[in-house]
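Okay, so here's the structure we're looking at.
With one protein chain removed, the remaining protein chains of the complex are shown where they sit.
When the chains are written out, they are named A, B and C in that same order, and each has its own residue count from 1.
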Amino acid sequence: MSENQTAILRIHCPDQRGIVARVTDFIHQNNGNVVALDQYTNREEKRFFMRVEWEMDGFTLDRDEIETVFGPLLAKPLDMVWDLKFSDKIPRMGIFVSRSSHCLYDLLARYEAGELKVEIPVIISNHKEMEHVAGQFNIPFYHVPVNKDNKKEQELQELKVLQEHKVDFIVLARYMQILSSDFVRNFPNKVINIHHSFLPAFAGAKPYHAAHSRGVKIIGATSHYVTSDLDAGPIIDQDITRISHHDSVESLVQKGKDIEKIVLSRAVKAHLDRKTLVYKNKTVVFA
Amino acid sequence: MSENQTAILRIHCPDQRGIVARVTDFIHQNNGNVVALDQYTNREEKRFFMRVEWEMDGFTLDRDEIETVFGPLLAKPLDMVWDLKFSDKIPRMGIFVSRSSHCLYDLLARYEAGELKVEIPVIISNHKEMEHVAGQFNIPFYHVPVNKDNKKEQELQELKVLQEHKVDFIVLARYMQILSSDFVRNFPNKVINIHHSFLPAFAGAKPYHAAHSRGVKIIGATSHYVTSDLDAGPIIDQDITRISHHDSVESLVQKGKDIEKIVLSRAVKAHLDRKTLVYKNKTVVFA
Amino acid sequence: MSENQTAILRIHCPDQRGIVARVTDFIHQNNGNVVALDQYTNREEKRFFMRVEWEMDGFTLDRDEIETVFGPLLAKPLDMVWDLKFSDKIPRMGIFVSRSSHCLYDLLARYEAGELKVEIPVIISNHKEMEHVAGQFNIPFYHVPVNKDNKKEQELQELKVLQEHKVDFIVLARYMQILSSDFVRNFPNKVINIHHSFLPAFAGAKPYHAAHSRGVKIIGATSHYVTSDLDAGPIIDQDITRISHHDSVESLVQKGKDIEKIVLSRAVKAHLDRKTLVYKNKTVVFA
Partner (left out) sequence: MSENQTAILRIHCPDQRGIVARVTDFIHQNNGNVVALDQYTNREEKRFFMRVEWEMDGFTLDRDEIETVFGPLLAKPLDMVWDLKFSDKIPRMGIFVSRSSHCLYDLLARYEAGELKVEIPVIISNHKEMEHVAGQFNIPFYHVPVNKDNKKEQELQELKVLQEHKVDFIVLARYMQILSSDFVRNFPNKVINIHHSFLPAFAGAKPYHAAHSRGVKIIGATSHYVTSDLDAGPIIDQDITRISHHDSVESLVQKGKDIEKIVLSRAVKAHLDRKTLVYKNKTVVFA
């Protein structure tokens, strides 16, 4: 095992005394060196959240043993919801896209530059326009046109493709189709969307038209996990840019693209670094 | 007349060829020196907007004559909506406030420092908490408690006070009462409100609670002209600040105050500089 | 002791295994309930930083005992630099100001509103202009004019005033005099300055003139602890605002004021919440 491999533990549980002490003591007793720790207590909900990362080099428990030991020792007694990941497990990300290239190019350029610790085995689209972009980066492209009548069977087709490519999570890089609840259920907190507005303002279709019509002075973009409730899933990141009366809908769309791609990539990065934790439709994003 | 006095002309009219040429030629022919000019054409609405400011020193028309000449010569034929102000006319601003002091102190501190070209003859409140602040700055304070039953008569009382103090426009510095349509009708595009959210998200009461509940990653504040439609008037300025899961409702309120007072003061300054122009529920804010 | 009293422990020490475990275990063993914990390891410097806050209610050690026990048990063996504060100890803040009122009013308005957990026993100025503001808030004001020739004795006079008023730390709310190294030595990491530029750009005098002359498109303000090295002390917070070619030096000064006061107050708040920790001329600001 290389020196740099780390274990990442994310937990949440009812707040009570001594959680940090007990978890860090568990790591310390097994000779783990903590490289990052962030915790947060939600006082209203009386709920405790924590992410801790330690080096596996020199750790006295094997990967499999950690779960076996940690479960009965701490997770069970403290009533934890938890998961454990290892930094050398590279997640496999499926990209869904429609006709706009800006988010797709942004993700692929980062991928190519080694900026994202991820594999991208497949790109799926309901249109053909982005096929050449997939080709530029030698990534398999599947054209799965969807309409009201064929959505059910086409989503089954998509699930099959995702399964074949062993996709762990999905990024909707401006995919302009609503995924069914059935589909989303297969990827709980594992579908990341970029919505082209400052949610909850302007949910739904044509947010830049709505923003222009309302005369706002700032527009935004919102990245969130997809739930069965449209544009209402737990928010991961948001950002904005200043506009003025000079801006037409077209220039809003243009300026918005710059925020969309940056916000989406930040959300993807947080997800890849296992820094997100969803609880009651909100996302804790650890430092 | 001092050298620094300027005339400020704001117009909007159907778009057509030669408007800038004709307006600036009018100023030039009368020996006016333009010190600022900003114009904008709304292509969708086919509407032209302009603000031009010139020095009155050496201008060959008297103040009264300008209107007499400009009206038939240009405003009428070009079907303009227009107004004309002079920089030495200092507007009189009435402040409405409830219990929060941050916007009030911010405005009064700017006033005291000579930062705002304005007179503040009166502060009106539905509560008594801010009376001592008015006292610190020697500004008359009127306590006008309002409830559902007495709103009509109390607003009449307020109008009387405003009239007595020759108030030109009103700033709601976190005034937590809804003004009636009847009241607002007296001050068209002359009541500036600060709403403690990034409108149109979280209109109405308790926006910080709503923002917290939705789990947004950014909060904002919006300054707008008050219309009879609650929190839906033409937006003058907005700004935001980044938050995180660490923030409670209380800390949102606290962080929000800093945006509220800055955004409100920017809107007041734009209004005082006659840089705003409202058309179809949107605000053009000239450079 | 009221239920809400907390102890705040800040430490930094050479990085090594098990620090979090040992510190949190110490708190847990003595029946403390952690309400906030933030830690950070500087990998390059191999240095560990931590802030932990726990409720004193039910804690089995008295305030005095904590130091007696924690020192030999953990601080000494782990070679810690550390301090311990209690949330009910309200710090006493002396304000230095020259002629500009914006930061002073901002701090006093927050103080008056109960937003800052602080006492403000004294305001010192090298000018008389702000005396009336001190008067508005009933705070003792000392006029201590300083020039090159009398600086040494006048600073001794200032130190005497600060001592008499039991001042814990100093805020320079746009104080336009350079404090001597001798003076600063009395308040290590306890003098907070606001510099009206985005440091390290435009250190020294007249930063807005310099910014205007360079043609930057953004200006900023920087709050930092004062050291004997002018404008080079550890930065606590910074912020910026967008400008354009339209801005004159005067409008930069005006726009800058809005950033200055907000950044200064955020730095003061971080200091009051004992969230800052200085190491090697940088400031760790805990969440």
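Odds and ends about this structure:
Quick note on the criterion: contacts are C-beta pairs under 8 Å (C-beta built on N, C-alpha and C of every residue); 3 or more make two chains touch, one makes a residue touch a chain.
As the structure is a prediction and not an experimental result, all values here were calculated from the model.
Across the entire complex, the residue among B:35, B:81 or B:156 in touch with the chain not shown is B:35. Among A:109, A:161, A:178 or A:272, only A:109 touches the chain that is left out of the view.
Contact with the chain not shown here comes from a single listed residue; of C:50, C:66 or C:235, that residue is C:235. Residue positions on subunit C in contact with the hidden chain: 40, 42-44, 49, 198-202, 214-218, 220, 234-240, 244-246, 248, 281-285, in rising order. Interface residues of subunit A with the unshown chain, by the touch rule above, are 100-102, 105-106, 109-110, 112-113, 115, 136-137, 244, 246, 254, 257-258, 262, 265, 287.
Counting over the whole complex, subunit B has residues 17-18, 20-22, 24-25, 27-28, 31-39, 41, 43, 242, 287 touching the chain that is not drawn.
Everything below uses one rule, namely that only the chains that are shown with their structure count from here on.
Centre to centre, using the average C-alpha position, subunit A and subunit B are separated by 42 Å. Residue positions 244, 246 of subunit B are each in touch with at least two other chains.
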